[in-house]
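Every protein chain of the complex appears in place save one, which is left out.
Each chain gets a letter, A, B, C, D and E, in the order it is written, and its residues are counted from 1.
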Amino acid sequence: MRFDEAYSGNVFIKSHPNYEESEAVIYGMPMDWTVSFRPGSRFGPGRIREVSIGLEEYSPYMDRELEEVKYFDAGDIPLPFGNAQRSLDMIEEYIDGLLADGKFPIGLGGEHLVSWPVIKAMYKKYPDLAIIHMDAHTDLRDNYEGEPLSHSTPIKKACDLIGPKNVYSFGIRSGMKEEFQWAKEVGMNLFKFDVHQPLKEVLPKLAGRPVYVTIDIDVLDPAHAPGTGTLEAGGITSKELLASLVEIANSDVKVVGADLVEVAPVYDHSEQTPIVASKIIREIILGLVQKNK
Amino acid sequence: MRFDEAYSGNVFIKSHPNYEESEAVIYGMPMDWTVSFRPGSRFGPGRIREVSIGLEEYSPYMDRELEEVKYFDAGDIPLPFGNAQRSLDMIEEYIDGLLADGKFPIGLGGEHLVSWPVIKAMYKKYPDLAIIHMDAHTDLRDNYEGEPLSHSTPIKKACDLIGPKNVYSFGIRSGMKEEFQWAKEVGMNLFKFDVHQPLKEVLPKLAGRPVYVTIDIDVLDPAHAPGTGTLEAGGITSKELLASLVEIANSDVKVVGADLVEVAPVYDHSEQTPIVASKIIREIILGLVQKNK
Amino acid sequence: MRFDEAYSGNVFIKSHPNYEESEAVIYGMPMDWTVSFRPGSRFGPGRIREVSIGLEEYSPYMDRELEEVKYFDAGDIPLPFGNAQRSLDMIEEYIDGLLADGKFPIGLGGEHLVSWPVIKAMYKKYPDLAIIHMDAHTDLRDNYEGEPLSHSTPIKKACDLIGPKNVYSFGIRSGMKEEFQWAKEVGMNLFKFDVHQPLKEVLPKLAGRPVYVTIDIDVLDPAHAPGTGTLEAGGITSKELLASLVEIANSDVKVVGADLVEVAPVYDHSEQTPIVASKIIREIILGLVQKNK
Amino acid sequence: MRFDEAYSGNVFIKSHPNYEESEAVIYGMPMDWTVSFRPGSRFGPGRIREVSIGLEEYSPYMDRELEEVKYFDAGDIPLPFGNAQRSLDMIEEYIDGLLADGKFPIGLGGEHLVSWPVIKAMYKKYPDLAIIHMDAHTDLRDNYEGEPLSHSTPIKKACDLIGPKNVYSFGIRSGMKEEFQWAKEVGMNLFKFDVHQPLKEVLPKLAGRPVYVTIDIDVLDPAHAPGTGTLEAGGITSKELLASLVEIANSDVKVVGADLVEVAPVYDHSEQTPIVASKIIREIILGLVQKNK
Amino acid sequence: MRFDEAYSGNVFIKSHPNYEESEAVIYGMPMDWTVSFRPGSRFGPGRIREVSIGLEEYSPYMDRELEEVKYFDAGDIPLPFGNAQRSLDMIEEYIDGLLADGKFPIGLGGEHLVSWPVIKAMYKKYPDLAIIHMDAHTDLRDNYEGEPLSHSTPIKKACDLIGPKNVYSFGIRSGMKEEFQWAKEVGMNLFKFDVHQPLKEVLPKLAGRPVYVTIDIDVLDPAHAPGTGTLEAGGITSKELLASLVEIANSDVKVVGADLVEVAPVYDHSEQTPIVASKIIREIILGLVQKNK
Partner (left out) sequence: MRFDEAYSGNVFIKSHPNYEESEAVIYGMPMDWTVSFRPGSRFGPGRIREVSIGLEEYSPYMDRELEEVKYFDAGDIPLPFGNAQRSLDMIEEYIDGLLADGKFPIGLGGEHLVSWPVIKAMYKKYPDLAIIHMDAHTDLRDNYEGEPLSHSTPIKKACDLIGPKNVYSFGIRSGMKEEFQWAKEVGMNLFKFDVHQPLKEVLPKLAGRPVYVTIDIDVLDPAHAPGTGTLEAGGITSKELLASLVEIANSDVKVVGADLVEVAPVYDHSEQTPIVASKIIREIILGLVQKNK
């Protein structure tokens, strides 16, 4: 893998042509082979980049412009079709490289399992790491029908690694009874249904700590993000999600990386899902990357 | 019609294989022949069952699991294409049978007219019956262009049968002027635009009474349920609808049956409509069936 | 162009057959040749008329029926494909004619640039004109990549003509930094993100003044209006938009014309966008036209 | 019903404004209440008219222009939703009127059952009537699950009325074994799979006779007409269907009426089905109406 | 795995309720984890069964009815998400069981790699096995980007196992240069572009031999089967494919099993792909199973 060459495919709007000079790096993880319901998130990263051309460069939420941040679009990691373990190993090694170079990683999924190797790499660099997780689903399973590498397990793996008390989940509205019980018993911070209000309460507690932000697009209601594998009614609006990102941007946490996963374009004829996803990435660039300094 | 055999088609997730041992029975009413605008709800029951495979068995709303309730999926009533009167007769006879066996009926529509024979059967068993009706439309017409058997008439027929004061409509945002006036004059309980807030006020008044709950999926805004025949902007969110069901579950009314109608899958490429519908059915099973005891 | 003949194509539901006797006139402006992203709004006017057949004639929001207002549907202005300047000239001349006849114009777009010649005509008749503008986008550019005739410029042109202090924009959540700064510097009234609350505060200040209302359908969140060219997450609900129209109807401003633009049906498989658009037109007829007297 | 007024809805391109002066009349029969599989053909007539705007007025197949034929578009017959018998009665009475006025009827379906009352009216005027039927399906059932009024019965009813030897079916590739056997036994002329070749052989035998042409759009392969209720692979191309119409136009049969049925737009995102249907109607106007003289 | 119980999900139309009494068994292989382009064929088997309800029970191609053949629908093999090797092992064991019971297997894919373990099982029972393969693609790779378990390798594996001279591929129009060269060098029978004509020439040579038929739906042109992962223009019509099956049915080969793979419903809004697939399965039942005797 080479980080030092311009990517010859589609790139996120206004991305910087030079890797060395960039503080953040956008990369895709086009993997969907462990999803149990509707596949297709492998096409998420490409489509998010494609529709980013429709974005304004200025955000009235963050009051900042894309030209104020240098970010390089490194393209997709060439993950091997159908081989989950090798894919995860490649991702971890890739992030190790980015972090060694001092970059702020911005990942585009792909299924949620791709966040697991990123978190492993993050934790090696930041032993005090906390995780902000926005999702409709707990993702706290040990395995899915016997398979430990599954898109319903990454947050459990993260809890086991960095300690459940360092993991904060928001917007959760689906999972097994055992998952909710386990979260309660071990002191993991799981907030049901809402994101903005509990986040406001949590952020001051995380002041000064390195935080990784992982967003499953299905934290949004299906009305706002129909293009994903597992639709779960009762979700938040895109307005609430945008306000939540502003809340993080204005807090004293030190965001050290972020990802956005589970965009599956084929289920969304109007393309509103990749379009809202590209806007979230813009807000991450404008509001969260600055926290890396 | 036989209730005593396992249905050989698609079944709702985790449905019980034995009719006798079940307290509730799911059945489909695949009829759409009197709709005046966009047909297709005949495919609602089948698609709701198909996508139910994506549901978690546990509800964090009701804090209960599907295995705690025994419900049998009896498949669809084989209604004759294009013959409304015979279809309604078959439905009424079918519900008579279910009630005679002490079952809690959970109906899947189909157009809203199918609720009318169910209510007739219900009223025979429960003379003190009240109706909770969630819908975008009044459905209070006497006829539609001269046709008394129409999907815009079932609530009027229900009012005439059980008395308008025993009917509570929520979320209404469309109808003829005469319908709204009639509702007011006869003392029917019609709440415009909202569901949760007025429901909270009404439920204590219905404490102890047998209540039938009929939900037209178009009570949801088209953003949350585009797959239905008559889209009506200005509706409630799926979050509000789920909260309303929790409200009923926690109240002292005695729910004796429920239905969910007007899901027309063909208008919804992402399948968010049958998916939210299958979640509502899960909440009915977990939150309303227990009230039958 | 003849206003005096019944239009032989599709007409908006319950439109009056006679031009002379009508107080309002619905007309289409099927132009989309300057849009920079996704074209297709040329088919908006036709589809809005087609789905209007599904509307109830009574509005529970305005408590009024369509038969209480006489409005004529004049069909589409036959704009020349690909020729922006000639199209705008034709529209201005058309509106001059309508205003000379004392009609209340209700325009169906088409891209937002079509509002510009309408505003010019309006201002000639009402020198004290104010504009209420609901949109996701500022539309305050001087030009788009050098082209002064662009769908991102109409509000800037309007400010230049009638004075920026007479222009009130609501729901804005996208634009260039320079546009937001310019608005602030010149005292234009630009309200970000929300519509209903700031509108409530603004309306008393406009009491008695002639007001033109221009609505870009993308002021709605993509969840509520996926069928438009430039989707912008974080928008308002259709419920908020309907409430805003009621607010205007109940105020003391004197609405003298209105338009609804940027409906592009091809991106919306469920047709929820033209359907909500037809409902908005109904509310304009019932709530805003009366203000013309 | 009035034939003497201009229709105020959408009209087929270049239709003549005056009923009296027209030799042919286009009318819609928006009925789909007896279909056993996928409904939606009620929207066929409207959509065929809408897309007819994209047609060239000249046909290189017939070497003739639309302005050479006077045809009036009378709009849709206002059929009562869900009432099959009354709908059929209205259609028969309508056609009686058209024939009394000496018009050539061109019907737009709707389900295929609508052709039955048209054929009844035709036979009253032309006792020597023969029928050319292009379809994927035999439509020779006596009833469908006990229901004699079904979209799978019209050709059987026609055979019973005018004699099976006067009915010629082409392109048939689906039906019950009994239907194929019955056709053989009674001497009905049923040609499997192909249309053009057997038609060429049949036409000389029908020289001079009055012929009614009824076309189910599903005679085309689903590749050419995905927007219909019952897709049946193995069909003919649109090229073969167009050549078949030329064959009829150049023959010595005396066509006295025609219809095209079963266009259900919602299943066809690209609109290729209503578009090919509008072209077939143009060819009927240019190639078959002339035979009426 | 139990073969001895009725499947409780969706079943193929008219399937027999009893495994023991059936001569053929339909089973699904819902696996798509090694596809390199568009996933989604995991939903193929379920949707093929669902739309089979629209099929007539009689085939005018084979002149035979479904009730003349006893076939059991065993549902889907519960393959583990994302684990290719274990999936293939399960399929092979499953087919071993079917063959031990003397059943004729009819497989529904899923990606084409699922045919590989079936062929392995077949070859154990029939050492003289020949393969008739209809496909757009050669599928003769040794591996795909290093991965030997890939949907582009099954025919190569089959050649290696049973000898390339015993493999007959038809309709091929896509592959690497090396694949075509290899086929030529080793004497494999690869026919480009067409199916029916070369098949007619080949069948007499295979008279009396046991033959396994594997059909990739993409042998059809995208016009006839848009719902598949890898669309390849220049394909055959559904008419040619149906005629090819008749050709096999009327030949003297002894078909001992068959499959149909790569139906991915989400890419086909009109559902023409699962519908033509269900018709092909009907023809396999009526025309190929009889050959098993």
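To be clear about the criterion, contacts are C-beta pairs under 8 Å (C-beta built on N, C-alpha and C of every residue); 3 or more make two chains touch, one makes a residue touch a chain.
Predicted, not measured: the structure shown is a model, and the values here were computed from it.
Peer 1: Among the chains in view, which touch the chain not shown?
Peer 2: Visible chains that the missing one touches: A, C, D, E.
Peer 1: Hey, which of E:Gly54, E:Pro117, E:Pro226 or E:Gly287 is the one touching the hidden chain?
Peer 2: E:Pro226
Peer 1: Please identify, in ascending order, the residues of chain D that touch the omitted chain?
Peer 2: 53-54, 56-58, 60-61, 65, 221, 223-224, 237-239, 242, 269-272, 275-276, 279
Peer 1: By the contact definition given up top, give the residues of chain A that touch the hidden chain.
Peer 2: Touching the chain left out of view, chain A contributes residues 6, 8-11, 17, 46, 50, 269.
Peer 1: Could you please point out the chain C residues that touch the chain left off the display?
Peer 2: Within chain C, the residues touching the omitted chain are 32-36, 38-40, 42-43, 80-84, 144-147, 149-150, 266-267.
One rule holds for everything that comes next: only the chains that are shown with their structure count from here on.
Peer 1: Using the contact definition stated above, find the chains touching both chain C and chain E.
Peer 2: Common neighbours, chain C/chain E: A, B, D.
Peer 1: Which of C-D, A-C or B-C has the same interface as B-E, meaning more than half of the contact pairs match by residue number?
Peer 2: Answer for the repeat of B-E: C-D.
Peer 1: Compare the two sides of the chain A and chain B interface and say whether they are made mostly of the same residue numbers, over half shared, or of different ones.
Peer 2: different
Peer 1: Report the inter-centroid distance (CA atoms only) between chain D and chain E in whole Å.
Peer 2: Distance between chain centres: 38 Å.
Peer 1: Using mean C-alpha positions as chain centres, tell me how far chain C is from chain D in Å, no decimals.
Peer 2: 42
Peer 1: What are the residue numbers in chain A that touch two or more other chains?
Peer 2: In chain A, 221, 223-224, 267, 269 touch at least two other chains.
Peer 1: Which of line, ring, star, complete and other names the graph you get from chains that touch?
Peer 2: Contact map by chain: other.
Peer 1: Tell me, which pairs of chains are in touch?
Peer 2: After working through each pair, the chains in contact turn out to be A-B, A-C, A-E, B-C, B-D, B-E, C-D, D-E.
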